[in-house]
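Missing here is one protein chain; the remaining ones are kept as they sit in the complex.
Order as written gives the chain letters A, B and C; numbering starts at 1 within each chain.
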Amino acid sequence: MDIAMIGLGRMGANMAERLHRGGHHVIGVDPGEAARTTAAERGFEVSASIAETLAALPVPRVVWLMVPAGVVDQTLASLSPHLSEGDVVIDGGNSYYKDSMRRNEQLQGEDVTYIDCGTSGGVWGLQEGYSLMIGGDQAAVERIGAIFRTLAPAEDRGWAHVGPSGAGHFCKMVHNGIEYGMMQAYAEGFALMQHKTGFNLDLAQVAKAWQHGSVVRSWLLDLSADALARNPQLDGIAPYVEDSGEGRWTVAEAIDLDVPAPVITLSLLERLRSREKNSFSDRLLAAMRNEFGGHAIKTT
Amino acid sequence: MDIAMIGLGRMGANMAERLHRGGHHVIGVDPGEAARTTAAERGFEVSASIAETLAALPVPRVVWLMVPAGVVDQTLASLSPHLSEGDVVIDGGNSYYKDSMRRNEQLQGEDVTYIDCGTSGGVWGLQEGYSLMIGGDQAAVERIGAIFRTLAPAEDRGWAHVGPSGAGHFCKMVHNGIEYGMMQAYAEGFALMQHKTGFNLDLAQVAKAWQHGSVVRSWLLDLSADALARNPQLDGIAPYVEDSGEGRWTVAEAIDLDVPAPVITLSLLERLRSREKNSFSDRLLAAMRNEFGGHAIKTT
Amino acid sequence: MDIAMIGLGRMGANMAERLHRGGHHVIGVDPGEAARTTAAERGFEVSASIAETLAALPVPRVVWLMVPAGVVDQTLASLSPHLSEGDVVIDGGNSYYKDSMRRNEQLQGEDVTYIDCGTSGGVWGLQEGYSLMIGGDQAAVERIGAIFRTLAPAEDRGWAHVGPSGAGHFCKMVHNGIEYGMMQAYAEGFALMQHKTGFNLDLAQVAKAWQHGSVVRSWLLDLSADALARNPQLDGIAPYVEDSGEGRWTVAEAIDLDVPAPVITLSLLERLRSREKNSFSDRLLAAMRNEFGGHAIKTT
Partner (left out) sequence: MDIAMIGLGRMGANMAERLHRGGHHVIGVDPGEAARTTAAERGFEVSASIAETLAALPVPRVVWLMVPAGVVDQTLASLSPHLSEGDVVIDGGNSYYKDSMRRNEQLQGEDVTYIDCGTSGGVWGLQEGYSLMIGGDQAAVERIGAIFRTLAPAEDRGWAHVGPSGAGHFCKMVHNGIEYGMMQAYAEGFALMQHKTGFNLDLAQVAKAWQHGSVVRSWLLDLSADALARNPQLDGIAPYVEDSGEGRWTVAEAIDLDVPAPVITLSLLERLRSREKNSFSDRLLAAMRNEFGGHAIKTT
């Protein structure tokens, strides 16, 4: 198929390449010259211009957005004048599902189909394929099925049309919440082994032993085993953990639906905690202990 | 090799069969007639008598214990008179690592080598092999290496001699703590999707899409996908979750080592919560709200 | 001072009575006949009509809203045509502070001053006075200071003008978050004592002993002691705990500001948990345990 890939960052460039390798005609679009230059070496066409790219595509067009959640609306505003009836726009990024539902309604007025596609797989997706959770119009999803079959790990695996508009990004949001919880579980377990004196455990060795046959085997464990093999004490890495939004949305959604999700929630809070400097709550706790019990305060 | 497998429960019988299939000479021992009868159909020798079994094995003997943590000491007491210098006893069950260290010291006095082997893989180990975390004397582990290579998923994968006596069961304990956290993360995520109205999500379909290419792919996800495919609403299953000890030990160890493990800890507490009837704390909360705010109490 | 109290529910009627007792001229307004009838016995004027009430008040008027957070906007819409320049409207309910800030901006356009006043004290406020956290214009707060001094436990205690518009309801929101955490802490502690066999503890006795001299003495403990004295086993009370919004806002705000608030957050989640029936996450956990370990599932 012919497809425009808007956004040639880490994810977009890889996906464009996987589609190109899969025999699709891909035009990658990015306003950044550096991104275009790097992408150009991957074999697919690149362009700086949305207008020219869309003019070059056969109608009805297929346009894939792979841009940060924060710039989807402005990207759609740039796209909109160049779209025509029957075009399909897919948002493959980490947008909030309610935004996707709103955008779908907007574009319906222009007879453009909007598909929200949660995309998992990170930098490994180029080789291994991406897990895709797709929301939106059934007919459109079928029409561009070849795209999904190429991006997925296999034609018939790792992708699903999970529901109407919004459902794709909803499932991706939950996916990332689960990811937070799993990561935190491994992190705590390995930290416990790292602190255990006497056994002198080799964490990479333990991780490797768990990769085969154990109940906790997983892709995240495979990655942890690799990371620990390369840097057993994780030297030089700051204990500072970012979060990128989906975890927050998952926590808010769970509370909104009255579904207790303590582990996913705590996993997010631990990330906030990792970035905290000079915690005021800890200082107040120390001050209280001093007030009632005369316990010494550690000073800065 | 020649080996006695003491305990022909779900795990022991499977492991004996895997060893038998792998060409080892196995004698399975169990006091229960039913267990022996079932095991006998699997092809390996069975016996009701520890004494006769040990007498039949060439010295130095290899004896594998696969019994509940609560009866290891009494099983060792039964074994002890029949052991002789150079024998190796492996505890493959879920014993507390400090108990294993104590037992190792006891048996050292009798010149018997005691190996603690954390075993993961559950009922699937027969086909797929077991992940083995082994603690204890290096020379003994090497001498019986053929046993581990057969039980593991492959000769060189899924098993490791992780450290001195106790280290094997320590790693298994942590493994299970991580398992609790991962399970809880999935459970919360799927519950959130199950409660979401409007999208009419097919949880088995989502799970299946995640099995390939996603960041959360894992063996536990594979099992969840199977369970949800067979019973999408998990009908007839009570919301009652057992725990078997290792989670408690992990939580206690983490606190003992001053390592915060909030997600593993909460995962255990959620299991306690699942089994609670008529929570007193919730009733007191309701009573307090009534006291200060006149908020209505729901009565039983 | 002259003041209209809009809303004669549990809180509004009590506050109107406290103001009346304190020498203020109060007209209570409520559309419900039952509420008006009950209120009429308390000594202050009552009315069914906002229009008539506002016409009867000397200008500039003082109007206190004590209505559910969900109907503040419609109440303001009813009020608005009858307000004139210089009037002061105080929202004493549990409104979301961002809504209060928005309403303040709206009313500024009409030269009406909007004050947000977080009010704590529950049904005991009539006798003991209310703790008041006030946000909004300094001059207006000073002008109606007599109202606050009467509602508070003492002229100079238990109330404060904490900041600009929104600050009052913000502090009340945080107050309620803290309240959730404290309540949960007591609830867990008493539940632990209730489950302890062997000591046959009398929880009301313990609570009473803690009321004087202990580090955990508090008003919530006083109330708990009363509740336990009347009903030591909390018989007939369902383990079902409502939440009324402020806890959710506190959790969301904390995450929004990157402030980890795990205990307040968990306290909210425990309330969700208390209301859950047939937890899907617990059922999935049980199903997973069965899948990997063959552990028996408890059926419904």
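By definition in this document, a contact is a pair of C-beta atoms (placed from the backbone, for glycine too) under 8 Å apart; a residue touches a chain by one contact, two chains touch by 3 or more.
Model, not experiment: these values are computed from the prediction.
Asks: Considering all chains of the complex, which shown ones does the missing chain contact?
Replies: So, taking every chain into account, the missing one touches A, B, C.
Asks: Which residue, C:96, C:186 or C:292, contacts the hidden chain when the whole complex is considered?
Replies: C:186
Asks: Can you say which of C:55, C:71 or C:216 touches the chain missing from this structure?
Replies: Going through C:55, C:71 or C:216 one by one, C:216 is the residue touching the chain not shown.
Asks: Any idea which of C:89, C:174 or C:241 touches the chain not displayed?
Replies: C:174
Asks: Take the complete complex as the reference. Which residues in chain B touch the chain that isn't displayed?
Replies: Those residues of chain B that touch the unshown chain are 215, 248, 251-252, 255, 258-262, 265-266, 268-270, 272-273, 275-276, 281, 292.
Asks: Touching residues of chain A against the unshown chain: what are they?
Replies: Chain A touches the missing chain through residues 10, 122-124, 183-184, 186-188, 190-191, 194-195, 219-220, 223-224, 226-228, 231, 234, 236-242, 262, 266, 270-271, 273-274, 278-295, 297-300.
Asks: Tell me where the left-out chain touches chain C, residue by residue.
Replies: Those residues of chain C that touch the unshown chain are 120-122, 125, 128-133, 135, 152-154, 157-160, 162-164, 166-167, 170-171, 174-182, 184-186, 188-189, 191-193, 195-196, 198-202, 205-206, 208-221, 250, 253-254, 257-264, 266-267, 270.
The rule is short, and it goes like this: only the chains that are shown with their structure count from here on.
Asks: Based on mean C-alpha positions, which chain is nearest the centroid of every protein C-alpha shown?
Replies: Measuring from the global C-alpha mean, the nearest chain centre belongs to A.
Asks: Could you check if the interface between copies chain A and chain B is built from the same residues on both sides, meaning over half shared, or from different ones?
Replies: Same, since most residue numbers here occur in both copies.
Asks: In whole angstrom, what separates the CA-based centres of chain B and chain C?
Replies: About 48 Å separates the centre of chain B from that of chain C.
Asks: Mind pulling the residue numbers of chain B that touch at least two other chains?
Replies: 122, 184, 186, 188, 191, 195, 219-220, 262, 266, 270
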